[in-house]
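The complex appears here without one of its protein chains, the remainder shown in place.
Should a chain be cited, it is by its letter among A, B and C, assigned in written order, with residues numbered from 1 in that chain.
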Amino acid sequence: MTQSWLDNGKRSVVALTFDVDAETGVLSMGEAYAEHAMTMTHQAFGPDVGVPRILGILQELEVPATFYFPGWVAERRPGLVERVAEAGHEIAHHSYSHVPASSMTADEERRDFERALQVFKDIGVPVYGHRAGLWEASWRTASLVAEYGLLYDSSMMNDDRPYRVPTDKGEIVELPPHWSLDDWEQYAFLPAPQIGTVMENPLNVLSMWKHELDAMRRHQCLFMLTNHPFLTGRPGRAEALRSLIEYGKSCGDVDFLSCRQVAERARGDEALASRPLMKPDTEQGLFPAS
Amino acid sequence: MTQSWLDNGKRSVVALTFDVDAETGVLSMGEAYAEHAMTMTHQAFGPDVGVPRILGILQELEVPATFYFPGWVAERRPGLVERVAEAGHEIAHHSYSHVPASSMTADEERRDFERALQVFKDIGVPVYGHRAGLWEASWRTASLVAEYGLLYDSSMMNDDRPYRVPTDKGEIVELPPHWSLDDWEQYAFLPAPQIGTVMENPLNVLSMWKHELDAMRRHQCLFMLTNHPFLTGRPGRAEALRSLIEYGKSCGDVDFLSCRQVAERARGDEALASRPLMKPDTEQGLFPAS
Amino acid sequence: MTQSWLDNGKRSVVALTFDVDAETGVLSMGEAYAEHAMTMTHQAFGPDVGVPRILGILQELEVPATFYFPGWVAERRPGLVERVAEAGHEIAHHSYSHVPASSMTADEERRDFERALQVFKDIGVPVYGHRAGLWEASWRTASLVAEYGLLYDSSMMNDDRPYRVPTDKGEIVELPPHWSLDDWEQYAFLPAPQIGTVMENPLNVLSMWKHELDAMRRHQCLFMLTNHPFLTGRPGRAEALRSLIEYGKSCGDVDFLSCRQVAERARGDEALASRPLMKPDTEQGLFPAS
Partner (left out) sequence: MTQSWLDNGKRSVVALTFDVDAETGVLSMGEAYAEHAMTMTHQAFGPDVGVPRILGILQELEVPATFYFPGWVAERRPGLVERVAEAGHEIAHHSYSHVPASSMTADEERRDFERALQVFKDIGVPVYGHRAGLWEASWRTASLVAEYGLLYDSSMMNDDRPYRVPTDKGEIVELPPHWSLDDWEQYAFLPAPQIGTVMENPLNVLSMWKHELDAMRRHQCLFMLTNHPFLTGRPGRAEALRSLIEYGKSCGDVDFLSCRQVAERARGDEALASRPLMKPDTEQGLFPAS
């Protein structure tokens, strides 16, 4: 059976994704930040105020989204994952602790991966895809995703269309994100840990993302938007997101899909590239050690 | 008695706040910066030139504001606090030294807190609320605020409406600020200490803050603006602030209140959330030590 | 024979250049980044997706360009250099490893320089010019460029018109680039290595570069644009580049040339400045050691 990831007559797909990192977004940079009360409340805003606000906007605009939860966050906010799922959105695996897999041993990564799976199993929501904390996957991650029967990963940046990844445990689909469609480097600012510089005007971010969507419609790409409720849950940013979605809907040639829907379409699309993921072979002494 | 923090027919409240940090904004990062004459004069601009200019604008526009003073600054500029209070504005407690409470022991935080209270007592102005230096409160801060009989704190970021905080010394009101409504990361720039990157165009900041106010009117939030006279006292920024206030007044559905006024309304509003403040429980070894 | 680098009736020359750094752009900052899968795929986007997209735009607009390849990248993507050359563009020498020459010994720099020359020789494409990795040439670089018979270098920033550089191995032409016409500090963002801050809106970059081109037309300068396919290959940025080229063509007084063409014209233009490149003589103890 052959099919296309892009429906007949459509020119782009928008996948709205929300990484509900909450406190793990900072704790994964150092446990000591737990002492920073303002920082912790800054992160708690995400699940506690941002998520309900974003759910409201998605409901008003009738578009689906995918919410990536670290297992730790799902555990500490009982009922939150269920509430998002009941609103009709997809729940996805965003590690347990949000600690970068690229900094873990193989065993540590596996344990963290399994622990998050168990959290979702205990809650009783199915998960179909994975995204590494900070997108910092290891070279082993795709194989883990395949081994545990998930359909897709969304951490790698070597394309702007879905592609297939062969692994020793079978093939998965990669749904590539990119920093330029992330609210992190546009909006994040904290003194400890020191994050961000200037916080961008949401109207400028809206202009940039509308331009990107237009360009992706021209080039038939996947508009993989990654937002964080602790950032985009703020009113001015949430309203900019609303305007972006309204713009996408008005184009007429854009599909709004969950990641699972994109991955299922992509799995059967033989025209998509197959890109194995391999660590570059670096000659001894060619590059500096630091 | 039940009441609403938001008056009938209003959609948002603007609380204009000015943190008069002066030299403490930098000295709290290291005593050695006292040797940097340019840096010290850069900070002195706040109380010496910025505050009178801002007072003039507030008087012309007939809006109230709240000025947060570190005790150290109040001591070193005799008559300044009185001058601000006589202009009809609220004076609030902004620690003694501006050193982050999150870096202090419990004893140090209490001594710093008490010392500032004594300064305001000696001057003879009542204070009703507190804001931690750099908003870097500790998990003990809310309890101290309650213990010393203050009505509110304004340092935590887990909401964008007032909320109630239960503590072991009684309940206080939290009036949450946020980095996106602060002039610090928009305008601050110094080489030593190294602060800031690009200084934003005040016209862009005005655009962003008007957009935020519009969004907050839609979502019925508290527009808690935090400005620093050493930054916003500069002419182009002060005039952007004037335009923002004029815009808010023209909306017709926005109240301009002092923090005390907001807190008093919020104290009796049982529809507001009650959010205890607790350090997250972090499992040994889950997050990196650094 | 005397000639002018600027054709009769023209007011500026646009040299479109693309540095295809791929993984070397990051590995030259530390071999350990090879473990960062996301980072590596972020860089691989350049040759794998960005270059074909940019070639398409150049073909549609019928303008020539110069592609600078580190030898390492040319080796690891068999057929890529040939594909670019067959599309009618110039191939140029961008070191072997992209490690800054300013951090190498004389021997290391020579070996790296020769190794890249050998790669291009093996592929069978002629190269006429050189650009140091990160533009971080050493004071020896111009002499190496002359010794190996290349026509020009494009790394130095002390002019905005071509100039002639006398060396102990003969004269070369310098085609000066500048950070303000580079997409790197506008668009680059990575957490590890930590690169960049806010990613700029391509529409703002387009505005800035059109303004620069207008100013260069007024002052008769060389518009040396340096873009990286891993950055500008993204759709929104690629379309901004398309708009910039269209604008330049519509001016009527701008030539689009390869670097080799500019250098050949400049070689014969005796009105151009001759600027020897010499390390400043710094008195012992005058400047801090750090």
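As a working rule, a residue touches a chain if its C-beta (ideal position, glycine included) is under 8 Å from a C-beta of that chain, and two chains touch if they have at least 3 such contacts.
Predicted model, so just to flag it, every value in this text is computed and none were measured.
Peer 1: Among the options B:187, B:256 or B:287, which residue touches the chain absent from this view?
Peer 2: That would be B:187, which touches the missing chain.
Peer 1: With the missing chain put back, one of B:12, B:28, B:143 or B:167 would touch it. Which one?
Peer 2: Candidates B:12, B:28, B:143 or B:167; residue touching the omitted chain: B:28.
Peer 1: Of C:35, C:82 or C:214, which residue touches the hidden chain?
Peer 2: C:214
Peer 1: Which is it among B:114, B:147, B:239 or B:269 that touches the chain not included here?
Peer 2: Of all options in B:114, B:147, B:239 or B:269, contact with the hidden chain holds for B:239.
Peer 1: Which chain B residues would touch the chain omitted from the figure, given the whole complex?
Peer 2: Within chain B, the residues touching the omitted chain are 23-24, 27-32, 34-38, 40-42, 44-45, 48-49, 53, 72, 76, 97, 99, 103, 187, 189-192, 196-199, 201-204, 234-236, 238-240.
Peer 1: Residues on chain C that touch the omitted chain in the whole complex?
Peer 2: Looking at chain C, the ones touching the missing chain are residues 102, 132, 134-139, 141, 155-160, 176, 178-180, 185-186, 196-198, 200, 204-205, 207-208, 211-212, 214-216, 218-219, 221, 275, 277, 279-280, 282, 286-290.
As a working rule, only the chains that are shown with their structure count from here on.
Peer 1: From the mean C-alpha coordinate of chain B to that of chain C, what's the distance rounded to whole Å?
Peer 2: Comparing mean C-alpha positions, chain C is 48 Å from chain B.
Peer 1: Whole-Å distance, chain A centre to chain C centre, using C-alpha means?
Peer 2: 34
Peer 1: Which residues of chain C are in contact with two or more other chains?
Peer 2: In chain C, the residues touching two or more other chains are 197.
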